[in-house]
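Removed from the display is one protein chain of the complex; every other protein chain stays in position.
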Amino acid sequence: MPFVPHTPEEIQEMLDTIGVERLDELFDEIPSALLGAQLDAIPEGMGEMEVAQLMRARAAQDVPLTCFAGAGAYEHHIPAAVWEVTTRGEFYSAYTPYQAEASQGTLQQIYEFQTMISELTGLYAANASLYDGATALAEAVLMAVRANRKVKSKRVLIPRSVHPRYRQVVETVVTAQGIELIDAPLDDTVGRVDAEALGRFEDQPFAAVVIPQPNFFGALEEVDRLTDWAHGLGALAIGVCNPVALAVLSPPGEWGSAGVDIVCGEGQPLGIPLASGGPYFGYMATRKEHVRQLPGRVVGRTVDLDGRTGFTLTLQAREQHIRRSKATSNICTNQGLMATAATIYMALLGSEGLARVAAMCHERTRELVQRLTAIDGVERLYDGPFFHEVPLRLPRPAAEVLKQLAAHGVLGGYDLGRDYAELGSVLLVCATEMRTSAEIDHYAALLQEILHGDAAVARSSG
Amino acid sequence: MPFVPHTPEEIQEMLDTIGVERLDELFDEIPSALLGAQLDAIPEGMGEMEVAQLMRARAAQDVPLTCFAGAGAYEHHIPAAVWEVTTRGEFYSAYTPYQAEASQGTLQQIYEFQTMISELTGLYAANASLYDGATALAEAVLMAVRANRKVKSKRVLIPRSVHPRYRQVVETVVTAQGIELIDAPLDDTVGRVDAEALGRFEDQPFAAVVIPQPNFFGALEEVDRLTDWAHGLGALAIGVCNPVALAVLSPPGEWGSAGVDIVCGEGQPLGIPLASGGPYFGYMATRKEHVRQLPGRVVGRTVDLDGRTGFTLTLQAREQHIRRSKATSNICTNQGLMATAATIYMALLGSEGLARVAAMCHERTRELVQRLTAIDGVERLYDGPFFHEVPLRLPRPAAEVLKQLAAHGVLGGYDLGRDYAELGSVLLVCATEMRTSAEIDHYAALLQEILHGDAAVARSSG
Amino acid sequence: MLIYDISRPGRRAFAQAPYREPSADSLPRRFRRQSPPRLPQVSELEVVRHYTRLSQKNFSIDTHFYPLGSCTMKYNPRGANQLAMLPQFLGRHPLAPDTHGQGVLACLYELQQELAVVTGMDEVALSVMAGAQGELAGVAMIRAYHEARGDTARTEILVPDAAHGTNPATATMCGYKVREIPTGADGDVDMAALDTALGPQTAGIMLTNPSTVGVFERRIQEIAARVHEAGGLLYYDGANLNAILGKARPGDMGFDVIHLNLHKTFSTPHGGGGPGAGAVGVNQRLLPYLPLPRVGQEKGDRYRWLTEADCPESIGRLGTFGGNIGILLRAYAYLRMLGRDGMVRVADYSTLSANYLMKRLQAEGFTVAYPERRASHEFIVSLKKEAKELGVNAMDFAKRLLDLGYHAPTTYFPLLIPEALLIEPTETESKRELDGFVEAMVRIRKEAEEDPDAVKGAPYRLPVRRLDDVRAARDLDLRWEEHS
Partner (left out) sequence: MLIYDISRPGRRAFAQAPYREPSADSLPRRFRRQSPPRLPQVSELEVVRHYTRLSQKNFSIDTHFYPLGSCTMKYNPRGANQLAMLPQFLGRHPLAPDTHGQGVLACLYELQQELAVVTGMDEVALSVMAGAQGELAGVAMIRAYHEARGDTARTEILVPDAAHGTNPATATMCGYKVREIPTGADGDVDMAALDTALGPQTAGIMLTNPSTVGVFERRIQEIAARVHEAGGLLYYDGANLNAILGKARPGDMGFDVIHLNLHKTFSTPHGGGGPGAGAVGVNQRLLPYLPLPRVGQEKGDRYRWLTEADCPESIGRLGTFGGNIGILLRAYAYLRMLGRDGMVRVADYSTLSANYLMKRLQAEGFTVAYPERRASHEFIVSLKKEAKELGVNAMDFAKRLLDLGYHAPTTYFPLLIPEALLIEPTETESKRELDGFVEAMVRIRKEAEEDPDAVKGAPYRLPVRRLDDVRAARDLDLRWEEHS
């Protein structure tokens, strides 16, 4: 009986105490027609050793690729200390800190996390995490609609430069509440929101305007202008940001003349492994005035009976377990342990370290772009400033090229054709601080070979 | 400055407090001719990320082999809990528990370890670990010579069935003290000490007789008879045992009519990874009467000022830091963390679990031997009872065969020719509970192909 | 002490960032921040020491008995953690081709299949990231179903008054009106009230079974029949599946859609708040609407992510990528260790422990909420009498339990039972721990009889004494400031 500690004697004693003869009797309130599930299709149990052998064999099938893809998930170096400390049993196997006095470790860590997110974003009040970047945006949209008292509209402007998956998730989550999502067009030369075209939206009321930075194409948006424009319309401004980029980019709390109202995004770059897509975490912060509209857990500092500082879950009146059908969100379990890891990551990196990582990503991506665009027929789709991702137009469909690259051990980027029909030959490439010049050279040589059949290269790299 | 926390301001404050202007001045007592080491050959420092990239690339060069080798190190399943708990900072980064009150975790764990070793071996007093199995035997020999008050001899009988490396290490360590090591011959039919031939040693005094179980060839020695024989000569009996085997084999404390005096061995099978050979740990236990001759740390249970139970290093008067040149050993740092892992391993397995592991090793090895000896020209060298290792004679030099097996991903065993000139075509094979029937079949098919060139097999397995 | 309190300007964990300072000069000035964020400036040792010591201030399964009702705080196997963290699993980019992820996809596919079997559903999807998100997906599927049939008048979701808060919150998020159904005196749904509530406006009902009051809903088949008759669908909140795992299946009970909290029944860690993972399962009726992505199997045992092209009627995506895959791998490892027999034993022994603990507390004079009923894997003690007679309430008991080395049960939930302690011992805790818990409860009552104020002052032995929650909410202090 794996994981069950009871000995036969103890089981007997327990049955005797209860006053039944057999375990079965404990289930005598279940209608007999419902009892006796057919489990033949479930395999027999295996010891940890055999499961380990099975899963190691499975893992071995997942052949590693040198990663030049981003598109929402980024391969950064994760200091060993992050997960060695995060997986300590006291963090790993605790529940949500309902009993504050027995959870000061997690609570203080969340308070520190909130502070760090607040610092990165320039907004006062962060929560303890949401599921991921996409759901964080969905929650931000719901929150903005609730919080915007000036404008009654349920329309929200989401430009095409927002991650397409985020857009899809927002749609799944918010449409049942009658919220309408409106596109804003791109400026096709620089790959960011077409500020000139915004004029045509000015006669419509919006609850909120979503502003990504950097955007899905890696380009930098004119965030100051967009924020002021949104506010001018009475809309709330929602920033969606890569938190590592915020170590060098201007914080959303300072965009335009007033700063955004809500900021959210994907926390994965802060020390979370790629892991095929999860678990990651969403982060969110807002101005103090909107804090009662925040979804999710929030930790506050307070004092105990003796006046000593302590930490506790606060503003619980927003949450589902108190407010039930009127809660700010249905979220209960969040991605706490990921936020623990991110807290440790941010503490280890500090602002100087994180800025170095961000700058190194930028530098590496410039090197990558330079090497790849030196290949005949490969050129940048846009020419505006970028952070660490760039769309490159290829002379061939991106999907095909990616397949060949993968066969040679390289994940060459993301095929934008998967989301934008007109961009079928565009590859979104990314280099983080992890990519070496040798790897970039290898990628360039491979691409040269694939596109132009330079046999010498094929031989050396194949 | 990796790992140095001082800020420039703090450094200045510290220099000011000391009353010097520059760091250099702190080294002004070092003769100037000695200052300024030439370090050009040392590479520049790298961040953790780059070192990780380097070491991951190195690790990737160490192509894994399916392991059918033992010869002193055994691949067992190690429950994940063992190392997840053992590497907790509080165990990992503590020193030897000199301040008992601040080290009750480690001290109690060692006390539990001593108990478990005592139970496995049947001898009262275990120490907290020695370096490895070989050095443990060297220490046991030194101890026996010290402890044997009946016989003044410095001669110790070590049969040829003791691990040859152990024998070499004992030689390196004990010869400077004038101890003489005497061979005892093997019975070539069963691969264990030739009991009949012992008669010729009976007129010589020995301080101790070493009795391995199972022995280096995996064979089971007639331990009862050997123990009684040693005692009959006035010698102390030293058992050398695989601790996993002791879950099913009779404990050295019960061998013969009085049991051995000292037992020692390699602790690696108890939850320690193979890791190219270390760190492992040596274990040692003895009768209560000899406890003051034990080398190494020993933990005792006692009480504190309030009468509460606590644990502390005891019998320190044996040790180098008190007894100095008259200490029982020079050992100071031992292999503590490995003993922590072994303690957790033994607690997880329990006697039933450990016995199952031992029996499974035996069963797998029988299966392996059956499959391999079905191949033409492959036969057992001996035909006595074995635990989980067996020497097989091949029709070709073992070294050659091993090379071919390795090229196909199999570590086929250990070439006994490396230590016994006459056994150049003998392979010592081993199967633990980790080896599956499929792996055993694969090995057999490969060996068939290598020895007899069955092409069909080569194609399917190559 | 906050990490900020040990921060010093210019200090760093040097090995954790590039040694060479890269240049970000090519980023135009107007996009760059003017002053650095105030992240802590600390050394690597300081970080490790700070968070190691912080961790020691937590109760957790690995350190304490943690009978938090409805949360299934059972042992989280370390093996599952280690295997989910194999380098190839951790290193794989979510957009890497399926060809380079057959290992992880095979695990997920098998998990889908096996969860379908054990719940009696036809198909399972794994991309939802917690129970509540499973509810969102489930109710969205109910909505999609009615909409696909043009049945747009269904505007209400029924929810028992004892339901978990996520149920009504979810229904609202999905655009439904919530209608509460009272719980009968025996702990089951009040059938008359159900009948009154049902109608053409009923989109569906959300039920937990065993319910949040800790008993099995005996008339579940009848409820299913009536709801289905009214044209509504049944949603199963799987938070309490641990009690019946491998014994009885929601699919057989008549549920159309379910979620599982894998971080409860399948023993993945809760991490001080999350991540969890919430499988959703459906019967044929709702199959087309399952959320994306899901793993499909092709000929030759090849696996791939199914997308919009495969499932055009899907309610869509609920996360950027495929969900909390690392958690799903842990659940998979756990499920394979349990196997067929192990699952049934989860139900057997979690139920045995709960009934034993309930009987022992009853024998010691505590009031249980439904004394005539079998406990499921959890049960409720009501401290109403103690609160009234001794002035020591459920919260006081909870805090004092912490002092005695036991995490408190869930307090004041469900709300319909006054002074409730919802107690869930799980199958992985030994009788010794259960007996110790009983002793602690008895001791606290004795203390309360002798000196109620002493109990009300608890805890005494933890890093802090009772915290001022009112002040926390009133004088909001949500982040460190330079001079605070």
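By letter and in written order, the chains are A, B and C; residue numbering begins at 1 in each of them.
Basically, a residue touches a chain if its C-beta (ideal position, glycine included) is under 8 Å from a C-beta of that chain, and two chains touch if they have at least 3 such contacts.
Owing to the predicted nature of the structure, the values given are computational and were not obtained by experimental measurement.
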*Chains in view that touch the one left out, judged over the entire complex*: A, B, C
*Sole residue of B:69, B:193, B:375 or B:431 that reaches the chain not shown, by the stated touch rule*: B:69
*In the full complex, which of B:33, B:421 or B:438 touches the chain missing from this view?*
B:33
*Among B:140, B:247, B:264 or B:284, which residue is in contact with the omitted chain in the full complex?*
B:247
*At which residues does subunit A meet the chain that is not included here?*
1-10, 45-49, 79-81, 84-85, 89-90
*Could you list which residues of subunit C touch the chain missing from the display?*
6, 8, 11, 15, 43-46, 48-49, 52-53, 56, 61-64, 74-75, 77-79, 86-87, 337, 428-430, 432
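In the analysis below, only the chains that are shown with their structure count from here on.
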_Report the inter-centroid distance (CA atoms only) between subunit A and subunit B in whole Å._
47
*Could you put a whole-Å number on the gap between the CA centroids of subunit B and subunit C?*
45
*List, in ascending order, every residue of subunit C touching at least 2 other chains.*
11, 15-18, 42, 44, 48, 52, 77, 79, 81-83
*If you look at subunit B, which of its residues touch at least two other chains?*
47-49, 79-80, 84-85, 89
